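Take a look at chain A:
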Amino acid sequence: MIAAYLVLSIPFAGILFFAFAGHRQETGRLNVRFNAVTLAATVWLVINVLNNGTLLSAGKAFIVDSFNVYLIVLTAFIGLTTAIFSAPYMEHEKQLGKLTEKRLKLYYSMYQGFMLAMYLVLTTNNMGVMWVAMEGATLATVLLVSLYRTPESIEAAWKYFILCGVGIAQALFGTILLYYAAVQIGDGDNALLWSVLFDNARQLNPEILEIAFVFMLIGYGTKIGLVPLHNWLPDAHSEGPTPMSAVLSGLLLNDALYAVVRNKMLVDGATQGNLAGLLMMGFGLLSFLVAALFLHRQKDIKRLFSYSSIEHMGVMTFAFGMGGPLATFAALLHMTVHSLTKSAIFVTVGHAAQLAGTQNMERIRGLIKTQPKIGWGLLIGTVAIAGFPPFGVFTSEFLVLLATMHSYPWLAPLLLLGIGVAFAGLFRHIQPMVYGENPEGQLPIKANLWPVMVHLALVLWLGLAIPDFLANWFSQATLLISGSMPL
Partner candidate 1 sequence: MNWLLAVIQTLLFVALAPLLSGWLKWCKCHLQNRKAPSLLQPYRDLLKLIRKQPVVAEHASWIFTRSPYIIFSAMVLAASVVPLIAVDLPTAASADVIVLVGFFAFARFFLALAGLDIGTAFGGMGASREMTISSLAEPAMLMAVFTLTMTASTTNLSLAITHVLNEGLVLRPSFIFAMFALILVAIAETGRVPVDNPTTHLELTMIHEAMILEYSGRHLALIEWASQLKLMLYGVLIANIFLPWGIARDFSLHALGYGLLAVSGKLAVLAIMLAISETLVAKMRLFRVQEYLSFAYLLGLLGMLSHIILEASR
Partner candidate 2 sequence: MNIEQQDFYTQAILSMAALVGLTSFLMLGQGRLLRLIFVFALQGLLLTLTTALAAYSLDSPHLYISAMLTLILKVIFIPWMLRRQVLLMNMHRDVEALKNNTAVMLGGAGLMVFSYYVLHPIVQTSSAIMLNALAVSLSVVLLGMLLMISHRQAVAHVVGFMAIENGLFFAAIVATKGMPMVVELGVAFDVLVAAVLFGIFFFHIRTSIDSLDVDRLNRLHEVDQ
């Protein structure tokens, strides 16, 4: 369990360190190191969990089971690679005069703060604390969204703040209802602990839990970006600094979904029905289809990919909602590959925008000509996210489709329609950017594309073969969530 504490305390130290001593030249590199150490700690945690099964800290404040441990590693990994990307990126922004030293300090400090909130969401055993951490994540990032202080960024940050704040307040109401249901059957102090709730789920009042779940779904669903609660998401993603977009898309959305799934497990246990699942499916499918259509109308490259994030979150929500081992497995896999791919894409998008000096897609042209690595990175990343094999996104979408065919065959055409429309929406914008002649005076920039390559390589690997330990891990998580092993 020490590992879990380490995972939490390193970012905490990071916040303090950067807040008070974050004005040095090599801050970016230090940020990388903080994240690297955290990653090491999470690996240790993994080894612990793999050896001992579910870990419960003394006092039951924290729980690490097969479901969240892999999200923890994923979080740490993407945190690290994004930090690697962000160091030269932010330096470049500073040189352009877009940012001051002070804001960089804020940025790095809040980067750690965000990571801390994420780890806390994942590790905590207390549903209330989970809520607190989720709100904390909003608070940590809201100033980062408005980091550039442009009117648009302030507008985006305000919307992010208000919509997520109001949204998440609903989740708190849901949590209170949950607590209310829990105190009726047991002791008060431990009543919000997930491990306790899960064990006693059958005794909870199903009606209350259903109402509570609605609040949770609306609340955390706002964070996931489910249509029609998604409106803050494209704004916040497009106006903040790109590394922020990468972690928001790659991590925050996942963790919000994680919270929803945890709650769904409770509701399923209590109601023995499928209402929660059906709600999730509905929201997921709606988000998926609407976001796919939105892709066609985008002009800003980061907005484009944030809608793509909504779309993929829709798929995952749908899959988790469908339940069943196959869909759950697929959703878990999709979480992983989507995070990896999307954060890789945002890295290349950031570079592309720096290269062209704009986020307006109509003015980004000929990336492959100017800087082949960036162009190819973006192109391959898009191919991957659009669900082409042999990348992992395909695998997960394939499994989702298959599960849909098994359980709800008449929904499968809708799903396919969405995939097709989304693909067209993405590619009609991406292709002109990477191909063709480059505008005059567009010069290569200094870029670190290792994170992109590593991410895409991992996604490729997951598409070709899921390594045994990971498969085992996913299967354990599937077992935990859905109650049975995939096939």
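The candidates were selected such that all candidates are chains of the complex that A comes from, given by their letters.
In the analysis below, contacts are C-beta pairs under 8 Å (C-beta built on N, C-alpha and C of every residue); 3 or more make two chains touch, one makes a residue touch a chain; residues count from 1.
What you see is a predicted model; the values in this text were computed from it and never measured.
Chemist: Which numbered candidate touches chain A here in the complex: 1 or 2?
Modeler: Selected candidate: 2.
Chemist: Touching residues of chain A toward candidate 2 in the complex: what are they?
Modeler: Per the touch definition, chain A meets candidate 2 at residues 126, 128-129, 131-133, 135-136, 139, 142-143, 146, 149-152, 154-159, 161-162, 165-166, 169-170, 172-173, 176-177, 179-181, 183-184, 188-189, 191-192, 205, 207-208, 211, 234-235, 238-239, 294, 297.
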